[in-house]
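The complex appears here without one of its protein chains, the remainder shown in place.
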Amino acid sequence: MGAEKKPSAINKLKAMYPLRANVDESYQKSQEAIAAGEPAVWSMVNWWQGGPVMKAFGLEVMHPENYAAICAADGVAQKYLQESDAAGFPSHLCGYARTNYGYTHRLMREMGGQVPEEAPLGGMPPPILLVASNILCDARFKWFQGLGRYLDAPVFTLEMPTPGVKEFFHEGVYESCVKIATESTREFIRFVEKLLGKKIDMDRLAEIVDDMIEMNRVWYEVNELRKAIPSPMHSRHFWSCMPTSLYLLGDCKEAIGQYQDLRDELSAAIANNAGAVREEKYRMGFAELPPWHSLKFFDALAERGWNFVVESWAYHPPIPIDLSHVSDPVEKIARYTLQFQTGYYQFAKDADSDLGYMGYPYVRWAKEFKVDGMFMHPLVTCRSSSTHLGYVRETLERDLGVPSVWLEGDTVDFTLFDPEDALRKAEAFEDSMEHYREEREKAGFDW
Amino acid sequence: MYFVGLDIGSTMTKAVMVDDTREIVSTVVQQTGPEHRRLANKVIEQLLAEVSVPIEEVTFLVATGYGRINVPFADTQTTELTCHAKGVMYFFPSVGTAIDVGGQDAKGLRIRDGRLENFVMNDKCAAGTGRFLEVLADALAVRLDDLGPLSLKAKDPVTVASICTIFAQQEIVSHLSAGAPIEDVIAGVHDAVAGRCVRMTRALGIVPDVVLTGGVAKNIGFVRAVEERLGEPVRVPEDSLITGALGAALDARDRYHRATAKGEVKRKERKLTEAKFYE
Amino acid sequence: MANRGLARAREIMGARQERVDALQKEGKKIIGYMALHVPLEIIDAVGMVPYRLLGDIREPVTEADRGLPAAFCPYMRSMLDLTLKGKLDFLDGLALAHYCDAQEKTVRIMTSMVDFPFSHFIDVPTTVHDYSLDFFTTQVEDFKKTLEQYAGTTVSDDRLRQAIDVRNEQRALVRELYDRKKSTPPALSGRETLEVILSIQSLPAEEGNALLREVLDEVEDRDQQGAEGKVRVLVWGSIIDDPAYLEVIESSGADVVIDDLDGGTRPYTTDVETTGDLVRQLSKKYLVGTSTPRTVVDAGEGPPKKDNIRDLAARFKHVKRFIDDWNVDGVLLQSVRYCDPHGYELVDVMDYMRHLEVPAIYVEHNYSEGAFAPLRTRVEAFIETLE
Partner (left out) sequence: MGWYVGLDVGSFSCKAALLQEDELVEAIVLRSGTDYAGTARKAFEAVLAAAGLERSQIDRIVATGIGSSRIDYATNTVGDVLAVARGAFAMLPHVRTVIDVGSQATKVIWIDDVGRVSHFAVNEKCATGSGRFLQVIANVLRLRLEELGPLSLQSENPVSFNTGCAVFGESEAITRVSEGVPKEDIISGVHHSLAGKVASLMRGRGVQGDCALCGGGALDVGLRRCLEDKLGATMHVPERPQIVSALGAAA
């Protein structure tokens, strides 16, 4: 990655900017509100289960996962990681969690609750409530439990089941999943009502839920458009636009409009056959969390004609599902998040795969998005985003003739991911992609 | 009564004799070195000769260090960890964290109210041990003792990216050929080793006072690098090499008195015979 | 079967598979399961034999890289490695549960990469709310139904009740075994205890109970004259499925008198009530009555203000009871590297041990024979601090 200043090989998208702006703006808003005395809540990403509820309560929600990434990008993470080690947390735990432990140690034990000066974006003030979720990984609730030694705030752990793939289709199982997810969300509402001493506005909740579902439907359509050849939107754009949906940033109604603009811009781009990179030689998939700290390296790859057309399953909205027949907004939430969790189960079952979430979606996408190669980015301290990669690599290669390039990294320890090395490997990997292109041809695939 | 501690390290063999008042009576430090590996008994002979005490008058002898199992004339063996803790506490009763960087390993010790509470060790890889410095001093054709003073002159320390000592060797050579001043390279090397030792010890939590022992603690540049990495001042005993052996001698005394209390004193017929390695 | 009691247990541990091979020849179906939430009673009731799957700390992992990253629970890596090497091919089926992410994801990979005649995955909630128990009960019901279909039988309440009674008896016998370890010196070593437990986990329930009775008789009149008690330690943490691991600790001068381990007390601390809806009672035992580090008893249960020590005391009350009743001198917290549930739990347990003023160390290992030597050094040093 030379230092010389040249225009990025990845085309810009106008509609991307408002969506990206939501991140800082809503952060700003929260900061001001909290400064004005509003209580802060720390929450795990919970894929639209707890989000709409907290929004309906008008709570100012901060996401330690996200904030840890910001600390990493800002260069203060190392300090917090050391604090975490000193506190005795094993160094193999999630890098985001360790950053958060270090930060909280500093916040409570050293600063007596005052945000430390080095904290980027005004920091995260002490919360009145911790909202954990058991979707996708144990860390995301064990982590908050571990904060108990620093924070005098209760933890609520949202339940979203993780049934087996074939078991999911057994009689009664789906409804039992809906039931626990609904009850858990209901209990969460009761819990917050008790904590705040005020009732939730159910109409407001219903409205938010419907907007949220519509927003994600449009966002889903946006990503469907990326199947076009050449693909009009690069993963870097996806990562910029995704937080609005994932963290329910800003006003959902506005967000719907913003995603619609993006959809229109992409349709137009497709019409004049404009791809996200100057010359699309290779269509790439990316798994899982990106190396936030060296995103520039995607430009270097774009120079070589690498277009990243699909990525991070966990950041994608669920396959749209019609819930108009469901009147209770809480049950709607439950069914919707469950759709995120199990939306690909049917496809997985048909393919006799038990990795209904995380793993199998990539196999399906590789085919739908006509992917030439998969960029695997296993993270040493993030098990849940790395566990399935070996299986995906083997399945893609065996069943679809799609090769993978394997580059280790970490959420916060940047030294682990070496962009120079990545580029060296990329050069050789192009050979593999050419090789497998022919293999796929021989095997009668259409890409 | 005399109590002896023998610490057989990879590079140095150390022996310390204390009397019943815990006073140090005699100390010997010698190169272990391949050809000396079998000469632990010579070290003891020297130790005894210095104060002309016959071997029979040694009440209790504890061997430690990674060669400890091979000492036929010892009453017992104690892990180097316990011995280092005891030795360090002798010099600095207020110690909270001790880092011992030996020739072939590095240890982090967490000490709380006079007890070894927890510890970490690296003996798998030369990076982060004194060995790293030896190898690189070699490559730089600088005497080990000169590393410290030289590194203090560093203006802009280089970064040593390679973890592997052997590859780091090449890396610094190319740093030099790229024109980096030797002081900067040495400082970079100190920082690399310090970084690994500190990173390892952090897992225990750093509690002052922090004490640095082992041969490398004689290297002022390294001590500074550790302080740099820790953001904490570091204390170094006058003789940073003997803490293990001293601890062993003190342990010998403790064990002897515990045994007598229990009424199970068994004096050992002591004969200085060779210690063998890799049976 | 010349050997009895402890000798028999050791013999079975030495060749765990032999007994089930013999049973298979008699036409019994063997169902492999992993700790800790699979209701064994259901497998018993359909007339099959639950066989606890263990890793192999001595077998170098060579195949697992196909399916799992290197920085991953080495115990699960071993499990997948054995699977891919065909060492589980003899099984008639797998009964799997969502113990932790590592296990949940590994078994999905296992069953995707290798075909088993039968496999069923039971999802386990994280919390113990009523709705969590409701859900888990439906999961257990579904497991019962699927297994009944596979076995071509339906299980009557009486049959299930019998199975529960036998397992309740087994749990009582194991607890009695641990009670014998309250004495100084303990009537049997940690190594022996683990051998017994791991062998009954590879035997039909009744046979296991018989073995337990033999062992209890045997240690009854054990001559402890002159035997000297050593430092009494409690071992906590992730699975230990190789008795040699405890041997290392005990040959370093400690008696492992009690444990909080999947391969130890954890499955045996509570019983199944036999009143009312039996499947729900089973579910209650295996969800609420089985303490694992993944089970969250969060402030959601208590008043919405939390007091950390109260929280810790609630989560680790069983550990406190062990320390008091077994008169523990020190606690060895151990875990395989990359274990999230135990890794996150660690600092909390440490805090609680400090609160109780019980000395504790943490030892992390990589689930390989190479782990023994450093373990010895650490334990030796720890024990020296306790003397």
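Letters A, B and C mark the chains in the order given here, with residues in each chain numbered from 1 onward.
In the analysis below, a contact is a pair of C-beta atoms (placed from the backbone, for glycine too) under 8 Å apart; a residue touches a chain by one contact, two chains touch by 3 or more.
Everything numeric here is computed off the predicted structure, so don't read it as measured data.
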| item | value |
| --- | --- |
| For the chain not depicted, the shown chains it touches | A, B, C |
| Residue touching the undisplayed chain, where the options are B:L176, B:I220 or B:A259 | B:L176 |
| Given B:V25, B:V53, B:L144 or B:I163, the one touching the chain that is not displayed | B:I163 |
| In chain B, positions touching the absent partner | 10, 34-35, 37, 104, 124-126, 131-132, 135, 163-167, 170, 173-174, 176-177, 277-278 |
| Residue ranges of chain A at the interface with the undisplayed chain | 403, 424-425, 427-429, 431-432, 434-436 |
| Chain not shown, touching residues in chain C | 62-63, 65-66 |
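The working rule: only the chains that are shown with their structure count from here on.
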| item | value |
| --- | --- |
| Pair exhibiting more inter-chain C-beta contacts, A-B or B-C | B-C |
| Longest centre-to-centre distance from chain A, chain (CA-based) | B |
| Chain A and chain C, separation of their C-alpha mean positions in angstrom | 35 |
| Chain centre separation in whole Å, for chain B relative to chain A (CA means) | 48 |
| Where chain A touches two or more other chains at once, by residue number | 87-88, 90 |
| Partner chain A, residues of chain B touching it in the complex | 199, 202-206 |
| Footprint of chain C on chain B - complex, ascending | 78-79, 81-82, 115-119, 121, 258 |
| Residues of chain C defined as touching chain B within the complex | 359, 361-362, 374, 377-378, 380-381, 384-385, 387 |
